[in-house]
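Shown here: the complex without one of its protein chains, the others still in place.
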Amino acid sequence: MHSTSYIIRFTLIMTLIVAAVLSIMVSGLKDTHTLNESVYNKKGILSAVANQLGKDVNSLTSEEVQTIFEKQIIQKALNNKGEELTPEQIKSITGASSVVDIDLGKENKKPADQRVFPLFVYKSADNKTYNILYTRGKGLWDEIWGYITLDSDLNTIAGQAFDHKGETPGLGAEIKDNKAWYTQFTGKKLYNQAGEYKSVAVVKGGVKDKDHQVDAISGATITGDGVDDMLNKGLAYYEPYLKKNKK
Amino acid sequence: MAEVLTKKEAGAFSFGKEEKKLLTDPLNDNNPITVQVLGVCSALAVTTLVSKAIVMGIAVIFVTALANLFTSLLRNYIPKSIRMIVQLVIIAFLVTVVELALKAVNYPIWKDLSVFIGLIITNCIVMGRLEAFAMANKPWKSFLDGIGNGVGYAIILVMVAVVRELFGKGSLLDFKIIGSTPEYLLNTTSTAWLSWYSPNNLLVLSPAAMFIVAIIIWIQRSRNAKLVDIS
Partner (left out) sequence: MGDIINIFIKSAFIENLALSYFLGMCSFLAVSKSVKTAIGLGLAVIFVNGLTIPLNWLLDHYLLNDFFGQDLTFLRFIIFISTIAALVQLVEMVVEKVSPSLYNSLGIFLPLITVNCAILGASLFMITKEYNFAQSVSFGLGGGFGWFLAIVAIAGIREKMQYSHVPAPLRGLGMAFFLTGLMGMAFMGLMGIDPAAFK
């Protein structure tokens, strides 16, 4: 039988060793962790312009991702009037030091006139401009989000990428994994011919409106509705900006 | 500290019949998942993709082996009354190390596995082996026992994942192998075999893992009557 003082000493020494080793590891790996995280998020954005890049986004190294972001992408942040914000304004409103760090989930909880929306403008090698819009909503279990790339007419969808926090593998998670599903969005239009905002709807039982509807995933009704709702509401926030820049 | 103890227990590094049995037994007749029924939870959640199962398997081998080793080194110093907590702290420490390392090495997989890395702590394999083996045996043997059990666990994990990914998604390690419909992956260009087969989504859902483990148990017990449950 060990004495109480031995037990206390044992516990203290053990706690100290464990805490020391872990803190050394954490501080040593901190930079790698933040770099990995930012590259992961940036790759998520680049997946929306995978067609224009002509490369598989997952095969890019972190340096390549950083150079694409430096040279070909302009990061903007808009308010709900479609005006661009300066870095100081972004910092004071959202607390984020760069556009990539803006937490859209938090923004969506604010009153509409105080929200900030990130926008990424991608210049392809053949000098075309693509606007990448960012939208976030709720799926079945948790948050889902998507990046929608608009062609230079600011109407036709030229690329898309969806992701989720915890949808069911094989059902809701298909929004990220099933290429046949998400490529349906390419070529769809946000505005109808009269110029009214229509968004793109996720529908069951066959697409009737070729320009504004995609087929739902069977078995993932709620996630599909979530995508529908997220696109409809989230992309509408960019309307003032799109109208202003449309020729 | 390790150096002092290895000197004290010199000659313990032999690798004879007994040691070999420690390594091979858990692979089949004493498999942690199908026979000892330990560590089932994570076996189900991480087996949708072979790549996830392999990473998880490696993480568990690392944790069982080192937790067994450390516990065995400390076995005479751990106060009996706080034994459980000490063991759990050792395991949680190793799991945190694995998590931090994985986050630095392969961020996307870390993101995919999310809480299931943390759940290695309560993976009963680790705790079970510490109680049943490491507290009573010498470090070298405990280390081998840990590796054996970790590998036994990893094998079942990969087996389940192969079935689920191949028939559920038509791919293996993210490369499209069979089936007609969607190229789930951007990097597949070649045409797949058995183009009439349409991947069965049911296998990607978690209950399917239950059925696959049950079938593995069925096969294993049909071949080895000793394992049959009499009750």
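A and B label the chains in the order they appear, each numbered from 1.
Keep in mind that, in the parts below, contacts are C-beta pairs under 8 Å (C-beta built on N, C-alpha and C of every residue); 3 or more make two chains touch, one makes a residue touch a chain.
Because the structure is predicted, anything quoted here is derived from the model rather than measured.
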{"item": "Among B:23, B:58, B:88 or B:101, residue touching the chain not depicted", "value": "B:88"}
{"item": "Residue in contact with the excluded chain [from B:24, B:106, B:122 or B:200]", "value": "B:122"}
{"item": "Contacting the left-out chain in the complete assembly, out of A:18, A:100 or A:236", "value": "A:18"}
{"item": "Chain not shown, touching residues in chain A", "value": "18-19, 22-23, 26, 140-142, 165-166, 168, 221-222"}
{"item": "Residues in chain B touching the chain absent from view", "value": "34, 37-42, 44-45, 84-85, 88-89, 91-93, 95-96, 99-100, 114-115, 118-119, 121-124, 127, 205-211, 213-214, 217-222, 228-231"}
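The definition used in the following text is that only the chains that are shown with their structure count from here on.
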{"item": "Contact set on chain A toward chain B in their complex", "value": "1-2, 6-7, 10-11, 14-15, 18, 21-22, 25-26, 29, 32-33, 36-37, 39-40, 50, 56-59, 166, 168-171, 177-181, 219"}
{"item": "Partner chain A, residues of chain B touching it in the complex", "value": "48, 77-82, 86, 89, 93, 96-97, 100-101, 103-104, 107-108, 111, 114, 168-169, 181-187, 201-206"}
